[in-house]
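For this view, one protein chain was removed and the others were kept in their places.
Take a look at chain A:
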């Protein structure tokens, strides 16, 4: 039987007097929970941690949304350079059934010291999750058979279409690609 995984992202807004910042938690509706293997909580940031199997369910597109999934890490310069484009996409298209998921490949032991401060400093608004699965030779080809494993890399996916890009994006290029998904 085909498991139908319906994913709903619930945006939890923390009203925070001190910083006025809005923080999001990726949460899954309770029909078919895709539970993270761990949840990292630091101040007002929550980062769900997935291994590849749970991550795969997370982006299984049995819903009507278009997902822009970007593989990145704080140590990856070209990734950090293109993040503003993804944030801009998030801002511009959040009302149009588009979700941006920033999949961090930072080392799990660097999350507290590096990833969390990075998210705070750059006030990232898109969903940030941590993919913690050292068996890369098993899961990289599942993301895309042609992916060498170099980052940045991006998938745009919805119920009709899926494209993989092993490249850096400018905002215009990313928006161009995304438009093809939305008008389909």
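Note that in this section contacts are C-beta pairs under 8 Å (C-beta built on N, C-alpha and C of every residue); 3 or more make two chains touch, one makes a residue touch a chain; residues count from 1.
The definition used in the following text is that contacts and distances are computed from a predicted model.
*Asks:* So one subunit is absent here. Using its UniProt record, which name fits best from "ABC transporter ATP-binding protein", "Lipoprotein", "AhpC/TSA family protein" or "Peroxiredoxin"?
*Replies:* In UniProt, the chain excluded from the picture bears the name "Peroxiredoxin".
*Asks:* Have a look at A:43, A:77, A:123 or A:179 and name the one touching the chain we're not showing.
*Replies:* Hidden-chain contact among the options goes to A:77.
*Asks:* Could you pull out which residues of chain A are in touch with the chain that's been left out?
*Replies:* Residues of chain A in touch with the missing chain: 73, 75-78, 105, 107-109, 134-137, 140-141, 147-152.
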